[in-house]
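I have a structure I would like to understand better, so I am pasting it below and will then ask my questions one at a time.
Every protein chain of the complex appears in place save one, which is left out.
By letter and in written order, the chains are A and B; residue numbering begins at 1 in each of them.
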Amino acid sequence: MHSSWMRIQNVFSYFTTVLFALGACIAVSDLLTPRAPVVNSLKFTNLQVVRGRPHYYSSKHEEYAIIKFSLDADLSSLFTWNTKDVFVYVTAEWPSSSSASANTTTNQAVIWDTIITAPSSDYLGNYGPATLKKLRKSAAGKSIDPSRGKLVLKNQRPKYQITHPSGKIASTEDVTLRLHYDVQPWVGVLMRNHNVDVGLWKKLEGSVSRTFTLPSLKKKDEAKKAKA
Amino acid sequence: MSQQEKISVYNLADLKNTTDDAIPNYLNSLGFTQSHTLSDVRLGLGYLALLTAAACFAWDYQLGFEATKLPTAAAVALYAVLNTALTVWIFFVERGAVYVGTSPDGRARVRLTSASVRGAVPEYRLTAEVSDAATGRVRETVEVRRGFNAWFDAAGRFVAAPFQVVLAGQVGVIGQADPKRREAAAAEGKGTTGRVVDESVSAGYTPEMLAALQGAEATGAEAEAGKKGGKRRKA
């Protein structure tokens, strides 16, 4: 009895050791795979600032900006056998008005995001049956699908209107859009985009749009006035 | 003591541990004075480490993590130091010693070390280092290798006599303290006060030999019945 219990223990501890070693190897294998994501273009296409409730659950009226944008990016090299999904998001960034001289970005808000699943994690994604079928078909027989991660968006509506705690956002200057990604592995280290090359992983080129100024508050106000 | 109980003969760790346990009983019964310094230092270091961890747990539980970061960091460092010291002590100072003691006449110091069983070889490997008690100079080093079946019966019971004969026959100081066993070993036709001996793994006692040894055991025990620890040896 005693020795069979010990055998079970030994088998179990050996099993877990092997499993963890394997996991570590897989995690390290990521470092050996080159990554060269690139953003070909990122620019705003339409700007709008209105006053109202940004969400159905907001309690107060405030100014919010709607930034439409176009994007052409190729993040397909982020997909390796250890990639579970890639979270891609576009932020708007602007310096705070009080320290405009400082070049550091102090306000940052996500305006749009998407989750690109790797073929291995399609089943986990929040997809409808039709989309899932299409994804399955496109990746049939492949563990890495090169078509994933190629993003072409034209005049995309933002998913999130941006606000500022002060309630004011109209006429904000020096706003830029920036594309980010966050690679979620099956096992290992989460890796965000970086501004310097890390080993075989190239920095994300062209991820920042040129600066622009948000328009002054009008449209909805005017529309309201017109109604009144 | 442990001789009474049966162990699984397939569990090499149990075989070794039971054999280890029999050594102090035997040697102390011969009048050797056991030194506990090694295990006492080990226990001291260990319990100090345990105390550190317990204190750390107590203040963490009472005051939370944020309030106790500094003492916790200190405790972690202290625990690491104590644990390292403990490991160093076990691997480099104790080195698997199962018995350290002085011979009855007080002139020799013995240190018996048993190697942990390797692989699936059912073999007991004992190193006896005999040094001069006064100067500390090593007088002799004897290595004994025997199959466990030399002193375990098929049911897994430890039989003290053949084991004691091996010790008395191989290690001079022990033989001196226990001439009866030494004679038995000599009768067996093996080396008496052998130097480094490479015994065949299986000692192979004949039933007659075992009977003779049992007789020796009985007389030996009677002779020492008055002495302290005699009953322990009999088992």
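One rule holds in what follows: a residue touches a chain if its C-beta (ideal position, glycine included) is under 8 Å from a C-beta of that chain, and two chains touch if they have at least 3 such contacts.
Heads up, the rule we're going with is that contacts and distances are computed from a predicted model.
Chemist: Please identify the absent chain by the protein name in its UniProt record; candidates are "Oligosaccharyl transferase subunit OST3/OST6 family", "Signal peptidase complex catalytic subunit SEC11", "Methionine--tRNA ligase, cytoplasmic" or "Sedlin".
Modeler: The record for the missing subunit names the protein "Signal peptidase complex catalytic subunit SEC11".
Chemist: For a quick check of understanding: of B:43, B:121 or B:134, which residue touches the chain that isn't displayed?
Modeler: From the options B:43, B:121 or B:134, the contact with the absent chain belongs to B:43.
Chemist: In the complete complex, which positions of subunit A touch the hidden chain?
Modeler: With respect to the unshown chain, the touching residues of subunit A are 2, 5-6, 9, 23, 55, 57, 84-85, 87, 89, 91, 96, 104, 106-110, 113, 115, 117, 121, 124-126, 160, 162, 164-165, 180, 182, 184-190, 192.
Chemist: Which positions on subunit B touch the chain that was left off?
Modeler: Counting only subunit B, the missing chain is touched by 1-2, 4-5, 7, 13-14, 17-18, 21, 36, 39-40, 42-43, 46-47, 49-50, 52-54, 56-57, 60, 64-66, 69, 72-73, 75-76, 79-80, 83.
By definition in this document, only the chains that are shown with their structure count from here on.
Chemist: Go ahead and note the Å separation of the Cα centroids belonging to subunit A and subunit B.
Modeler: Roughly 64 Å separates the two chain centres.
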